[in-house]
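Read the structure below first, then the notes.
Heads up, one of the protein chains got dropped from this complex, but the rest are sitting where they should.
== chain A ==
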Amino acid sequence: MLSPERLALPDYEYLAQRHVLTYMEDAVCQLLENKEDISQYGIARFFTEYFNSVCQGTHILFREFSFIQATPHNRASFLRAFWRCFRTVGKNGDLLTMREYHCLLQLLCPDFPLELTQKAARIVLMDDAMDCLMSFSDFLFAFQIQFYYSEFLESVAAIYQDLLSGKNPNTVIVPTSSSGQHRQRPTLGEASVLEGVEASLFYQCLENLCDRHKYSCPPPALVKEVLSNVQRLTFYGFLVALSKHHGINQALGALPDKGDLMHDPAMDEALERLVVRSRLHRTSRQHRAKEPGAFGFQRREKLEALEREPSASAPTPYSYWW
């Protein structure tokens, strides 16, 4: 709590910058929402639970989009929740369309905007054939970049456009909301000769941007790494490279490495139990009275699973932003 930075800012600004105010506001808001129920089991208890869930990243489940995107922590939590909940879909090997992924997102956040999903799909599909099927991992990593760095990417798009049109972006960097602009392409003749922009120049602009950017942006060193491999690149090329970059994923910390994406033993165990139970549940409808033992056994198993679970999620650096 007593980090040296704290002294550099007035208290209020410090709290705001660290999104503490956001959570406090939200906590009070939630309290207001359910005051009858909460007052029954104690306001102190409520606050404890609230901040615990914020720490665990479960506070974003089924919340409205405005809250989910309010803080980087929320975004990372949402990404992680999405991964955990629908990893099985990817594991099953199903390729889905953008709309289906959107539906899955909406299961967690009912008012999740289609626009974001579309943009993420554009990264995977390189801006064309929006009805194509995508694998879960492709979509997830593209979505991570798009969702987590969405404001940053908008600024990048603007810079890219400026570079393309030959303006000096260092003078004017106005992160606009006109996200559609980046779809404009250079004229054909130009494109055939040189597609995209020069990587080094692009990097300079981005570095500049990262310094001044008030939203979260990928670590400049990693951006440099991405850009140093190529001479020229396009906007989507850049995004794809970002989404596939191992280090950025690690820096973000919400998702495991690509290799481990399908790997979540604790959850698998829990799921296995759920499946068994549902099977039993089905049969037990016929002879419920006969098998009291089965349920007792299962309950214990389930309990074990839950106890073990915190340890599975522990390695995640949730307190990273605190």
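Assume a contact is a pair of C-beta atoms (placed from the backbone, for glycine too) under 8 Å apart; a residue touches a chain by one contact, two chains touch by 3 or more; residues count from 1.
The rule we apply is simple: contacts and distances are computed from a predicted model.
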Inset, instruction - Name the absent chain as its UniProt record does, using one of the following: "F-box protein GID2", "DNA replication complex GINS protein SLD5", "Tryptophan--tRNA ligase, cytoplasmic" or "Leucine-rich repeat-containing protein 49 isoform X3". - result: "Leucine-rich repeat-containing protein 49 isoform X3"
Inset, instruction - Give the residue, chosen from A:79, A:104 or A:261, that touches the chain omitted from the document. - result: A:104
Inset, instruction - Please pick, from A:10, A:166 or A:265, the residue that touches the omitted chain in the full complex. - result: A:10
Inset, instruction - Using the touch rule from the top, list residues of chain A that touch the missing partner. - result: 10-12, 15, 21, 24-26, 28-34, 37-38, 40-42, 45-46, 49-50, 52-53, 56, 58-59, 61-64, 66, 81, 84-89, 92, 94, 96-97, 99-100, 103-104, 106-107, 110-111, 113-115, 118, 267, 270-271, 274-275, 278-279, 282, 285, 295, 299, 302-303, 306-307, 309
